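Written out below as C-alpha cells is the structure these notes cover.
Excluded from the complex is one protein chain; the other protein chains are retained at their positions.
Labels run A and B following the written order; every chain starts at residue 1.
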Amino acid sequence: MSTQPNDLNINDEYKYGFHDPEVSVYKAERGLSVDVVRDISAMKKEPKWMTDFRLRSFDIFESKPMPRWGNQELLNSIDFDEIYYYLKPTEQQGTSWDDVPEYIKNTFEKLGIPQAERKFLAGVSAQYESEVVYHSLQKEIEEQGVIFTDMDTGLREHEELVKKYFAKLIPPEDNKFAALNSAVWSGGSFVYVPPGVEVTMPLQAYFRINTENMGQFERTLIIADEGSRVHYIEGCTAPTYVSDALHSAVVELVALPGAHLRYTTIQNWSKNVYNLVTKRAVAHENATVEWVDGNLGSKLTMKFPCVNLVGEGAHGEILSVAFSNEGQHQDAGAKIYHAAPRTTSRITSKSISKDGGRSSYRGMVKVYPGAVGSKVHVECDALLMGTGSRSDTYPTMEVAEEQVQVEHEARVSKVGDEQLFYLMSRGLTEEEALVMVVNGFIEPFVKELPMEYAVELNRLIQLEMEGSVG
Amino acid sequence: MQATAQSSVSSDHVRAIVQAAGEPEWLAQWRHAAWDIYSAAPLPDRVAHLWRYSKPEKFLPDRITPLVPNGTAPEGAAPDDLPGDPAAVAVVEDAVLQSCWVDPTCRDAGVVLMDLGTAARQHEDLVRAHLGTAAGADSGKFEALNAALFAGGLFLYVPRNVKVDKPIHLFQRTRADLAGLFARLLIVVDEGAEVTLFDEYSNDGEDPRVLANSVVEGALLPNSRLSYFNVQRWGDRTRSHARQRFLLQRDASVTTVNIGLGGQYNKADLGNVQQGGNAQAEMIGVIFGGNRQHFDNHTEHVHEAGNSFSDMDFKVVLEDQARSVYTGLIRIDRSAPNCEAYQENRNLMLDPTCRAESIPELEILNEEVRCTHGATVGPIDEEQIYYLRTRGLRESEAERLIVEGFFGPAMDRIADDEIRDLLWGYIDAKLAGRTRR
Partner (left out) sequence: MSTTTQTWVEVAASDAIPDGEARTFTVGGVRIAVARVEGELFAVQDLCTHDDGPLGEGQLQGHAIQCPRHGAQFDIRTGEVLLMPALVPIDTFPVQEQDGKVQVSVPEAARAAADSGDDW
C-alpha cells in the first residue's frame, strides 16, 4: 500500500506525519459513555473486577473537574465528545513480523521498528491505535522468567500479579486524565522481572496513532522484583491531522528492594496530539528508578514523571529534555517524594523554546518528616531561540525535615553570541553552529540513550532546527 | 482607642475614617469603591499557589475593630527622641500621626512628609496621580480592604533632583487589643531625586491581638533612587498582611530590604515593576522565625521594559515550630529585551520542628535574557558548631555566629553602615531573646 499524502499537513518536516487508510475490525462510536466502557471491557473478556474498575473510573472521570492549573486555553479546548476511545485494528496479535497486517507492517518498517529489534533489543511491542499488534521477546530472556507482554494479555495470563499492583500507584481518583485512562485503557505493556534477573538489553514498546481524532490510552505496569535490573524504552508517533488526537497514558513502575529500573521515552507525537500522561514510580529499599524523558512532539504535553522513595537508601533520577517549537507547549517536569531516611534524588531538566514555542518546567520535591539524611539536587536549564518563545520554571520544594540537603538551580539564557561566532569562525554555517550548540546543551540527556536512539534524537533536533536562521 | 470584643466591619467605618480625617470627596469615593470591591471579592483561591500554604480567613476583620483616627493630626511636632540624625521622622500610633518632623533644609527643598489624608487635600494632584497605581484595590481582596479602611497613612514626596542625604524614619505602632491597623504609605520620588527610608512596624513591646494590614506603594520617576528598609517586629500575637510595590520608570533604581522578625501569622507580597528601560531593582529579605511563627513571603520582579535588572536575595532561618513559605516570581515580558534577573532563596533549619517551602518561579517571554535562580533548604552544619565549640564557644553562641554568618552576605549588601548596624541590632535582639535552649 502507499502512504497517502497529507493534504492538510501543517508540518512538512515531520517525517512520521503520514497516515495509512483507516482499516479496523472494530471502532467504537465517537465520544464516551458507560456503553463504550462496557463494550471495551466485554470485547476484551475481562474479569468482573476490571469491568467494575473501569465503570468506577468512568464515574470519577465524569465528576472530576479539569485541572485548574497549566495551560487552561489548550486544556479547555479538548473536545472529549469528538474522540474515538477505542479502535481495534486487527483481530490478532503477531509474534512473528510476517503475521502483522501488511499496511501496519509498512508503517512500523518506515518507523524502523523491526530493524531496531534485530539490532539491539531484548523484546519489542508495537501498539497501533488501541491494541498491541506485534510482540516478541527473546527466548533466553523469556526463559529467565521475564514477562514482557501487552497489558491485556498480562491481565489474562497473570491476573493475580496484575491485580496486586494495578492502579496502586495511580488510583483513578488521582486526576481527570488518570480516571479517563482507567475507564478506557487498552494496550500498553506489562513487564515483570523476577528477583535477581538482569535484562541487559532494553525492552522496547512503540506506540502509533493512525486515525484522526483517535484517543490512545495505553496502560503500562512494570514490576522489577528484588535485585533485578531492566531498561524499558518507548517511542511514539502519529500522523499529522488538522483535528486533534488525545494520548493519555498511565504508567506505573514498581522497583522492589535493590532493583534498578530505567524508563526511557522519546515522545515525538505529531503537533496535533494532546499528550496528557500520568507516570509514577515507587522505589523500595536501595532501589533505583530513573525516568529518561524526551519530549519533542505534541501540541500540549503535560507530563511530570514521579518517583516515590519509600524505602531507606532508595534513589530517584529524572532526566528530561523538552523541545518546543511554534505552536507547542511542553509542560514537563518531575516529582520526587522522599518518605524514607537517606534517600537521594537528582532532577536534571533541559528545555529549548524556539520560534514561539513554550516550555515549562513544573517540579515538586517533597521531604517528609523522618527522611533524615536525604539529599535532593535539581537543575533546570532553559534555552530560548527566535522571537515569541517562552520559558517557565515552576519548582516547588516542601521540606518538613531538618537533616536534609535540598538544592535547586535554574538558568535561562539565549544561545551565546560568542559561542556562535566562535563556531562560525571555524567554518560552520550559522545553522550548523546552532545545531551544535543545542546538541551540546542536551548532551547530558543524549548520552543516557542507547546509541540508535541518540542518533535518532540528534536527527530529530536537526529537523526541528531547520530554517531557524534568517 | 478601645475596641469591643465582637465587631462587624462595615462601610460605616469607611465614613467614620473619612469624617475624622476630614478627607476630600474624591478620596471618600475612592475608599467606597474599594469597599465595594472588598465586599464582592471571594476569599483568595487556595488552589492558586500564592495562598496554598496560608489561610486567607486569618486576615478577615471578623473580630477586630478598625482603628479610626480620633481627630486631626498635630502639626509638625518633633518626636522627643530622634533616632540618629534623620532628615525627617513620623510616628503613627493607633492610626494617629503623633509626631512629624522634617529637617528645615529638606522642607525648604520641598520634601513633603505628612498624613496621607491631609496630603489628599494639600497635594491632590500628586496623590491622585499615584495612589493605588502600584497596589490598588484591584490587586486583591485584602488590598481592597486596606484601600477602604487605611487610617493614619503617610505620604512622602521628594521633589525633582533633591537628594536627601540622611535617612527618613517612619514608625507605625499600636498597642490596642483586637484592633485592625490599616497602615498605608505612598512614596513619590520625583525625577533625579534620591532618598533613604526606614519604615518600622511594631506593637511597641506589647502583645495585643492586632490584625495589621499594610500597603506600601511607591512611584520612582525617571532616574530617581530609593533605598527602602522595612522592619517588621510586631508582637507575638499580631497577624500581618503586607503588600509592597514599587513602580520604576526609566533609569530609576530601588533597593528594598525587608527584615521579618515578629508577628504570629504573616503574609507579605513584595515586588518591583521595571516599567522603564534600564531600571534597576535589588531586593533583600531576612526572615528569622521561631515560636510557631508563620511567614509566607512572595517576591516579584516584573520586567516590562528592556535593559532592566533585578537581583533578589531572600534568607530564612527557622526554629521552634516556625514555618516559612517563600514563593518568588521573575517575569520578563515580551517587550523587555536584554534583561538580567537573579533570584536566590536560602533556608536554614535550626531544629527538626520547622517546615520550609520554596517555590522560586521564572516566566521568561523574551529570548534576549540572562536569568538564574537558586534555592536551598538545609540544617545547621554540625561540623561548624563542633569547630566553634572547640574554640571555646558555648553551643548557643556558636549557633548565633552561624545564623549571623548565614544572614551576613545579604546584610553586607546594605551600603549604609549605620542602617546596617541598626538592623543587626534588631536581629541580634531576637537571637538573644530566644526561648529555645
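Simple rule for what comes next: a residue touches a chain if its C-beta (ideal position, glycine included) is under 8 Å from a C-beta of that chain, and two chains touch if they have at least 3 such contacts.
All values reported here derive from a predicted model rather than from experimental measurement.
Student: May I ask which residue of B:Arg31, B:His169 or B:Arg209 touches the chain that does not appear here?
Tutor: For the chain that is not drawn, the touching residue is B:Arg209.
Student: Among A:Glu22, A:Glu142, A:Glu159 or A:Asp174, single out the residue that touches the unshown chain.
Tutor: Going through A:Glu22, A:Glu142, A:Glu159 or A:Asp174 one by one, A:Asp174 is the residue touching the chain not shown.
Student: For the chain not shown, which residue from B:Ser214, B:Gln264, B:Ser310 or B:Thr376 touches it across the whole complex?
Tutor: The one listed residue touching the chain not shown is B:Gln264.
Student: Touching the absent chain: which residues on chain A qualify?
Tutor: Within chain A, the residues touching the omitted chain are 168-175, 280, 282, 308, 310, 337, 339, 368-370.
Student: Considering the whole complex rather than only what is displayed, give the residues of chain B touching the chain that is not shown.
Tutor: Answer for chain B: residues 58, 63, 209, 237, 239, 264-265, 291-294, 321 touch the chain left out.
By definition in this document, only the chains that are shown with their structure count from here on.
Student: Touching chain B in the complex: which residues of chain A?
Tutor: 68-69, 353, 367, 369, 382, 384-414
Student: For chain B, which residues are in contact with chain A within the complex?
Tutor: 47, 49, 334, 347, 349-379
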